[in-house]
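Here the complex is missing a single protein chain, while all its other protein chains stay put.
By written order: A, B and C. Residues from 1 in each chain.
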Amino acid sequence: MSLATLIAGVVQVAGGVLGAPAIVGLIQHLKARLQGRRGPPVLQPYRELRRLWGKSGVAPEPHTLIYTLAPAVAVASTALVLLLLPIGGHAPDWGLGNDALVLVGLLALARFAMTLAAWDTAGAFGLMGAARDLMFSVFVEGLLLLVLVLLALPLHSTDLLSVSHAATLPEVWARPAHWAAALAFCLVIVAETGRQPVDNPDTHLELTMVHEGPLLEYAGRELAYLQWSAAARHWIMLVLACELLIPHPGPFVAQLAVLGGGVLALSVALAVCETVQAKMRVLRVPLLLGSGAALCLLGLASWFAGGGG
Amino acid sequence: MTGAVTWGLVVSSLAVIVVRRRSLAIALVAAQSLGLGLYALTQESHTSTALAVTGTVLIAKALVLPALLLLTVRRARKERLIATELPALARLAIAVAAALAIEQLIPRFGLNGAGVEHAAVGVLALGILTAVVRRAVLFQALGFLIAENGIYLAGLSLPGGLPVFIELGLVFDLVVIVSVAAAFAAKIHEQLGSGDSSLLEALRD
Amino acid sequence: MGTPGALVLAGVLAIAAGALSAGLSRSPRAGLMAQSVGMVLLALAGVWVLASGHAVGAGFRSDVRPAFGLDGLSGFFLLVIAVVGAPATLFARDALEADWQGRSLAVATGAFLLALVGFVCARDVSTFLGFWELMTLVPAAAILLARQDREARHGVFVYLAITHIGGSGVWVAMLVLAQHGALGGHPLGGGLAAFVACASLVGFSTKAGLMPLHSWLPRAHPLAPAHISALMSGVMIKLALYGLVRVLFQWLAPPGLWVGITLMAVGALSCVGGVLYALMQHELKRLLAFHSIENVGIVALGLGASLVFRDIGQPMWSAIAFAAALLHALNHALFKGLLFLGAGAFSKAVGGLELDRLGGLLRRMPWTGATFALGAMAIAGLPPLNGFASEWLTLQSLLHLGVASHLGVALAGALATAALAGTAALAVYCFVKVIGLVLLGLPRRSECAEASEVPVGMRASMVFLAGSCVALGVLPGLLVPTLAALGPGRVRLHEGAGLNVPGTGSLPTLALALALVLLVSALVRLARSRRAAPAPTWTCGQPPATGLAWTSAGFTKPLRLVLEALLRPQREVRVISSLGVVESVTYQAEVPHLFDTLLYGPVSRGALRAAGIARSVQSGSLRAYLIYLLALLGLLLALARTGVLG
Partner (left out) sequence: MIDVLLIAVPAVPVVGALLVRLPRTPPGADRVNLIGASISAAVALTASVLGIVHGAQGLHGSWFVLDRAGACFLAVIAVVGWCSAMVSPTYLAGAGKSLFTARRARAWYYTAFYLFWAALLALALVKNLGVAWLLIEATTGASALLVAYSGRRNALEAGWKYLVLTTFGLAVALLGILILFAGLAPHGGTLATLDWQSIARHARGLPHQTALFALILILVGLATKIGWAPVHNWLPDAHSEAPPPVSALLSAALLPTVMLIAWRVVLTLGVAVPHHLADHLMLAFGLASLAIAVPFLWRPMAWKRLLAYSSLEHMGILALGIGFASPLATVGVIIHLAGHALAKSLGFYTAIPLLRHDPASAHRAPRGLARLSTPVAAGAGISLATLSGLPPSPLFFSELLILLGGIVAHQIAVVSIAAVLMALGFLGLAHALIETLAGESHGHRWRSGRTVRLTGRLTVGLTLGLLALSVGAYLLADSHAGASLMRGIA
């Protein structure tokens, strides 16, 4: 196992587990600054996690085993996704493969667990968010798969490593298909990470929640799990964007640099976009994602029109 | 001779379509059969069997059957038609047109004399048409007799004539059918109080 | 005939004997037990033939002499029949009463199983068509034995009507094939092949319940007793696809790309439409029936992709897509059988299956509830269960169709990929709803509050099915290469527990499952190290009440609003007020089934009106009849005279 893959493995785990909350903190901080507030420090999420870790949980009445399992399942599947990500075009062989569709499936499993937990407590608010989340997911998954079709075009493979190899050189920007994929994936990021204009992560009004809704009943370590997995979803999406879409030529170090820079840049972009964008009506979101799908089909057509790139 | 008979046949058939009174119509048909029978007698090579056969046919068709039908007419004395029939001229026009059409469609098929062929087919058609344009059940029975006469004419003018067996069988069937028909006519009169076939439209979908 | 032949014979005899004894003896239990034993024997035979790859008995023949035999494909479908049939009969053993109705239903069950087995073993056209018809008729009879109310009679009639009209396509196709010796091993080509392809597509996809010819399915399946529904949804509609596979892959020379594309289009329509309408249902068995349409659609997608791959010359992917389709057929048989049996258990425990009148059953019926939830996860296509494995394989093949060499094919592939992805998400949505409404939350009816677990036989059958869902989810790799070898090109795939397919990041199911289980248990242990404080659920301070609980309609409302233009939901709010005081507010909402309201309804009404007009031929007037005679005569003579008739 070469040094590169070793480092890649370390980054996969450490970046995902430890670094992810920082992204959320960064976005919060920047947002506050852009809105002219001082805002919480970048490390705020870590403090919250520590606080929650010390607190005891809550067992709402009624609940069943499902309520207990849900956070664990959500975290577990998210954690497994971390191990599928390519880092600088490299990844150690954890024996889990690096398939894009497996990644999609694991994210779906996490969503399933959380929405089911919302049912389990027979609460009224959690389900509001759950229903919306599931409704988005229908369109998000369709769009994500189309993006994957576009990304699989060059090497005819859905292996994340080979996809990221295909995107090594800057020439990729010469392909309309790549542009289409990039734009569509941005929509996927916003939807998956629950950011505006799709969702507002720091709302405290139950009626407007999407991702936060099912978390309402949780407390203590379980809530810590869930907040971490929300952060980890940011990490996953941003890393995917950098690895599959942003060209990363040169030696491994350079590639790592590109990755870090990309993640930072995208976080900033998210913050900016949250400041300038208002949250859109829930029913408008599918239109947004549908336009992304149309874009992807155009990209596909352009690929074949261009004689298979 | 032949021409006269054929024309007589056709004219009398048309007359049956026109006339009002049933007994008159029956008489006309009887006359038809009589004429045909006599013609047959003149035609036949006078062997005894042939004579016998033709004689029986003559008697059966010219006497027995009309008698049967007259009987039913007597049974149901007054004929009330529920709805008014077509005017006689219209009936005639329809019948003539249809009959001409049919007999024009049949090519020559080897009787001696094209006229006879046309007449035979035409009279057969007229027989059916009698049942179409007249509403009284009795006329429908008469129509059958007329049609039969048409075929009998054709049979007579076959080069070799009809086989005896067929001829007798025909007459037998004819007697059976007409007597059954007469029985029906009587029953229908009895039950409906009228021989109007347009009362017999209860069975439909 | 060898061991498998003997096994089949023994199994068939056991089923027949079981049916007889169930009919004659006072209680059907023993007979049903014998039937499930027979099913096990048949499963062994199927596995044997599938593994050894040697056909037994007669081969297919084009004349009308009776012949029976078993080859790999038949063996696989025999397995499909058995894995549902054995637990279904075991379930029925405890579910059916020991009265006349129970006994006759047991007999019908045996007859149904025999018809299914006979269909996959048939080797000549008359046997094939005979069992094809029986396979349709026996469940209809079973439904009528179970209940004779108006709804049941109408449902059965619609079922027979649609399947029969569509079935005429099967008749024509099979007869043409037989006459041209295609069954005997000379695939039929030329212009006739296109005709046969169309006829068989119509015929078989009607029986398979593919949209838009599915209208009978959501009517008929919910009517039947649970174990019959399981067999209908799990097996019967799959056998229609078996027929389609025989015709399109074996008896026809490739008629062209359009066949595969059409099949994919139909499949995509079925899976999206099926799951959408499933989401809108408020009755459990009807919902499950719509999901059968969805899953048959997924199988059809796989088969269509396989055909297209074959025609554009990619044998490996063609075989993979074929294997994916077959694997999904088996998986769906498993979890749909499980779900229908679970529904039967629930209805035995609490009566009606209106989704909004259930709830909290997981606590009362842990075995049924847990297995049902597992089945729901499997059908929702979630890792690490079998639904995910087959949908993953299908998605991979569609996605690789999307990167194939022609624009048209690629677009079709991409669209199908997106459709299937959306379908998977919708299925998750739907089964979150189902689990939530049936198993979780507060019981919404007194019956649910004191529901009690079902007898052991029923539990055992469900546990078996759930277990095989897990097993196939963890070890699909043991089966897939064999299935791929059945497909076109006879490709050999890499063996192993997981799915290791070139051109993908591979799906190591075993490792995934293990990692998930370990992580989850570790995390739960960590989180539960401190005791959790009990507290009522937060609903703005008031105690949770069933009146406030979410309904099926409420949970799916966001989607219904988004797709309003497509689904055309109808809602009606009636406010009764006197003197300005509102006395009562009633709210009614339903999503009409557009295929019925826009397609089948008008067609049938028009047909009936036309028939009414046609009946005026029998006007009752003798003279009219005589005119018909003259007219016919005149017409024929005129034709003859003008020389049209030579």
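Simple rule for what comes next: a contact is a pair of C-beta atoms (placed from the backbone, for glycine too) under 8 Å apart; a residue touches a chain by one contact, two chains touch by 3 or more.
All of these numbers come straight from a predicted model, not from anything done at the bench.
Every shown chain touched by the omitted chain in the complete complex is listed here: B, C.
Considering the whole complex, the residue from C:V64, C:A98 or C:A522 that touches the absent chain is C:V64.
When the full complex is taken into account, the listed residue touching the unshown chain is C:G130, out of C:G130, C:G351, C:G467 or C:G554.
Touching the chain that is not shown, out of B:V16, B:V29 or B:L124: B:L124 (per the contact rule at the top). Where chain C meets the missing chain, the touching residues are 63-66, 125-126, 129-131, 133-134, 137, 144, 148, 150, 153, 156-157, 160-161, 164-165, 167-168, 171-172, 175-176, 178-179, 192, 195, 199, 608, 610-612, 614-615, 617-618, 622, 624-626, 628-629, 632-633, 636-637, 640, 645-646. Taking the whole complex into account, chain B touches the unshown chain at residues 106-107, 109-111, 120-121, 124, 127-128, 131, 137, 140, 143-144, 147-148, 151, 154-155, 158-163, 165-166, 169-170, 172-173, 176-177, 180-181, 183-184, 187-188, 191-192, 197, 200-203, 205.
Definition applied: only the chains that are shown with their structure count from here on.
Taken as a graph of touching chains, this assembly forms an open line, each chain in contact only with its neighbours along the path.
For the pair chain A and chain C, the distance between C-alpha centroids works out to 35 Å.
Between chain A and chain B the centroid-to-centroid distance comes to 98 Å (mean Cα coordinates, whole Å). The distance from the centre of chain B to the centre of chain C, each centre being the mean of the chain's C-alpha atoms, comes to 68 Å.
Shared contact sites, meaning residues of chain B that touch two or more other chains, are absent. The set of chain C residues touching two or more other chains is empty.
Those residues of chain B whose C-beta lies close enough to touch chain C in the complex are 98, 101-102, 105-107, 125, 128-129, 131-133, 135, 140, 197-198, 200-205.
Considering their complex, residues 56-62, 64, 66, 68-69, 71-73, 75-77, 79-80, 84, 94-102, 104-106, 108-109, 111-112, 115-116, 118-125, 127, 130-132, 134-135, 137-146, 148-149, 152-153, 156-161, 216-217, 220-222, 225, 282-283, 286, 293, 296-297, 300-301, 304-305, 308 of chain A touch chain C. Those residues of chain C that touch chain B in the shared complex are 615, 618-623, 626-627, 629-630, 633-634, 637-638, 640-641.
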